[in-house]
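Scroll down for the structure; my scribbles are underneath it.
All protein chains but one are shown in place.
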Amino acid sequence: MKNNILIIGGGPAGLEASAQLQRMGYNVILIEKSPKLGGHLAKWDRLFPDSVQAEEVLGRLLKGAEGVKCFTDTDVRAINRLDKSYNVRLTNGITVLSDAVLVASGFDLFDAVKKEEYGYGIYDQVMTNADLEAYFKSGSDRRIEKPGKIGFAHCVGSRDEKSGCRSCSKVCCATAVKQAIEMKQAFPDAEVFCFYMDLRLFGRHYEDIYLKAQKEYGVRFIRGRVAEVSENYDGTLLVKAEDTVAGKPLKVTLDLLVLMAGMRPSASGKAIGDLLEMSVEEDGYFAVRSGIAAGQRSPIPGIFLAGAATGPKTLPETLADARAAAMEVDRYLTEIFPDAKNYKQLVRERW
Amino acid sequence: MVDFGFGLVPSSRINLDLFDREKYEKLVAMEPDAKICMACGSCTAVCTAGQFTPTSLREAIEDVFNAKDDKALEALKACQLCGKCSMVCPRGINTRHLILSITKVYSKK
Partner (left out) sequence: MTPLLYLLAIQAADPEVIDRIPSGYSHFVIPFTVGITFMLCWIGVGCVRLLAAIPKADRIKFWKSLLIPKTIVKNLRDLFGDCLFHVKIWMRKPLLGYMHSAIAFGWFMLIVLGHIEVALFVPARLNVTRGGLFYPIFYRYFVWVNPGHTTLRGSFFFFLMDFFLLYVLSGIALAVFKRFRSIVLGMRHTTKPSLADRIALYSLWLIFPLRLLAESFTADLSGGSFLTVGVNHFWHFLFGDKLWFTPCWWAYSICLGLFFAAMPFSRYMHILTEVLWILLRNAGIQPNHPRKGVAEAEIYACSSCGLCLDACPMNVQKKNLKYSSVYFIRFLRRHNEKKINAIADKCLMCDKCHALCPVGVDAPALRRAQRATVNDTLPYDYSYLPLAVPGSILAGETTATLGTLRGGTGASLGDASGGAERSEAVERPKVLPGTVSNNKVLYFAGCMTHLTPRIIKSVEKVFKEAGVEYEFADRDGGICCGRPLMLAGKAEAASKVIEANKKLIEGSGCGTLVLSCPICYKIFKEEYHLEGIKVVHYTQFINELIASGKLKVEKSEKKIVYHDPCELGRGCGVYFEPRAALDQVGTLVKAAKEYDESVCCGGSLGSLTLDTRDRAKISESSLENLLAGDPETIVTACPLCLKTFSEAVSNSRLPIKNVAVKDFAEVFCR
């Protein structure tokens, strides 16, 4: 018997999980709210630490998920829990009877407008990491015209109680280092500054790109959070921070300021979570059965989680998480789900 | 024992053995936010008084931890209590009260 599995979210986590589950012989239905699969990955140009083309990675993921029933431009309208399965009504009119649901709703980028003192949307020369990736992909942005001095502000909407986000977004440090290098490659004469609180370059080869940025590209790393940005008459920016290593307040005139917007729980994911009555933790991400031992199981039997829906993750972590989730789904559908007589007891013992 | 000169010139090294636990507890009782600074420097960066004269809450907090009470007071004495630092602190520290509390607890008077 082929079980139906509904996967919500067509980003890297959703794609990878569908590929795995399909290989295991399940009937996978993947829905994506936007017109295109790939999530944030589709909007990115190159990936840290090795500057692999995002397109290439996405291409592989899409190839793996070939054959999966896939609905784009589709959201969940209503969900009913039946005895063991879920009756899911989609916005495209289709109703799916699904034995397991995998929520891979991912993250939203922090809306940098909310960090008003940085002037995104107010000053002309302020952009976000996503804007910069779009520039790398398209090659044009009105804000970028031979910038002489470029600043990267780390932790925008991350590690900031004022923005409603205490946690670290994990990927911004490495992204900033990568983008700093790329900007240096594009504009070798430019001076590049990274304003960081702590450089969290924990992954394999991450430290290498940090070293490369220092040694080969002369990127200046300043330990201090950007605190105030004002605009000069000529449209350049006056950025204020403290060089906490020197112990002195600092200001610098920049032609471009890139805000490393962090990860926030996906708003549309939250809406689906509400339909399913899934609980979220204080940080806004979905709660899991156990952070260490069962990071892909939600507290509700039959509902699984993968990727950034349970907190910020790097791309390799997301893919690993998706594979783990696929294994969990498989275990559930073979060990617990089929035993109708003992279902409740099995759930109590093994969920 | 041979005196290598430390008696003449006091060491500038931070000496954590001099840390006054009692005073610190008093400070924390007055303003618990004293414990949660992550030294990002935002407060110092925006400081109104800091434009004119060295003023730094971040440094003052560090000085308190490093048993440099006089330096802490020195780093805050120009403060105009304008509150800009409280607006930018990512930890949401009640900076103005912390400044007043440090001065209250550590000033000699």
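Labels for the chains are A and B, by order of writing; each one numbers its residues from 1.
One rule holds for everything that comes next: a contact is a pair of C-beta atoms (placed from the backbone, for glycine too) under 8 Å apart; a residue touches a chain by one contact, two chains touch by 3 or more.
These numbers come from a predicted model, not from an experiment.
Undergrad: Among the options A:38, A:106, A:119 or A:147, which residue touches the chain absent from this view?
TA: Only one of A:38, A:106, A:119 or A:147 touches the chain omitted from view, namely A:119.
Undergrad: Thinking of the whole complex, not just what is shown, which of A:185, A:214 or A:232 touches the missing chain?
TA: Of all options in A:185, A:214 or A:232, contact with the hidden chain holds for A:232.
Undergrad: What residues on subunit B make contact with the chain left out of this view?
TA: Where subunit B meets the chain not shown: residues 31, 33, 46, 48-49, 51-53, 73, 76-84, 87-88, 92, 94, 96-97, 100, 103-104, 107, 109.
Undergrad: Touching the hidden chain in the full complex, which residues of subunit A are there? Just list them.
TA: Residues 111, 114, 116-117, 119, 122-123, 161-164, 228-233, 238 of subunit A touch the chain that is not shown.
Rule of thumb we're sticking to: only the chains that are shown with their structure count from here on.
Undergrad: Which integer distance in Å separates the CA centroid of subunit A from that of subunit B?
TA: Taking the mean C-alpha position of each chain, the two centres sit 38 Å apart.
Undergrad: For the complex, give me every residue of subunit A touching subunit B.
TA: Touch residues, subunit A against subunit B: 117, 155, 159-162, 197, 223-228, 240-244, 247-250.
Undergrad: With touch defined as at the start, can you tell me which subunit B residues reach subunit A in the complex?
TA: Subunit B residues touching subunit A: 38-47, 50-51, 54, 56, 58-59, 87-92.
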